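The structure that follows is given in the form of structure tokens.
Only one protein chain is missing from this complex, and each of the others stays in its spot.
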């Protein structure tokens, strides 16, 4: 048995907890959160500068050894996502891109069709593409064929902290995808993350639940422990309660 | 001359990208510049000339999930 690692593109990670930089009360908390959570991949977004209020550089809060995962948030079409991805790569020096195309402003559901189109283009350009999707098995297989490095199905709508509402759909992805399945969005508690890992997810991405906790650093640690616990439970082949009674008429009597 | 900066028409009085950034008082370390849909690395800012009708995007990385 080799070390239990997560492979994304040409990079290998020992942590299965991806984090995000959104919604922190103070960006200074990010480095402490990263240290406590052990997270090796963190998302950032690209925005037009705000000419009025000068903000500090988010990249200064992220240590060199953590892999940047720029997202394409703000994109409403595949074309826009591709454009943002190219800029992000040139500006950050990383090939990693989380494709996030959202055309629904109310629930912030990812647009699977545009996401597939963007993945097809960016994978050909050498990006390590991580598409954020609604868990849809045929789509996930198309993304896989298109060269996605992983698929990132949502557990629940972004920022809702409602947990694994899409569990049975994610289970199909886990069962049938060859690329890693990273549950992204909606995980509000460490127990949600543990449940995702127990069912065989390869990793989880948590942002809001950590960033908006009373103590993001401690919550980062809590998620790290939950992800590791869930992963170990999965690897150990966890049991299930049996409510099965043995039927009365034997089926194998003919063999005796 | 008039160019488009981040989607808005603006009148500027310089043809030098470096000068414009300086005038706008933007922190150069985190700034990402796209000029006519082409990314301009920081070491090319000084040699980039702006012309009437150009489209400029000035971006930076921010928090996001």
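In order of appearance the chains are A and B, and numbering begins at 1 in each one.
Operating definition for what follows: a residue touches a chain if its C-beta (ideal position, glycine included) is under 8 Å from a C-beta of that chain, and two chains touch if they have at least 3 such contacts.
Everything that follows uses one rule, which is that contacts and distances are computed from a predicted model.
With the options "Branched-chain amino acid ABC transporter permease", "Tyrosine lyase ThiH", "Succinate dehydrogenase, cytochrome b556 subunit" or "LrgB family protein" in hand, the undepicted chain maps to the protein name "Tyrosine lyase ThiH" (source: UniProt).
Shown chains touched by the undisplayed chain in the intact complex: A. For the chain missing from the display, the contacting residue among A:141, A:162 or A:232 is A:141, taking the whole complex into account. Mapped onto subunit A, the footprint of the missing chain covers residues 137-138, 141, 171, 175-178, 237, 239-242, 244, 246-247, 250-252, 254-255.
Note that in this section only the chains that are shown with their structure count from here on.
Separating the CA-averaged centres of subunit A and subunit B is a span of 33 Å. Residues 6-7, 24-27, 29-32, 34, 37, 39, 41, 57-65 of subunit B touch subunit A in their complex. Residues 20-24, 27, 43-49, 51, 54-55, 57-60, 70-71, 73, 83, 86-87, 90-92, 158-159, 185, 205, 207-208, 211 of subunit A are the ones that touch subunit B when the two sit in their complex.
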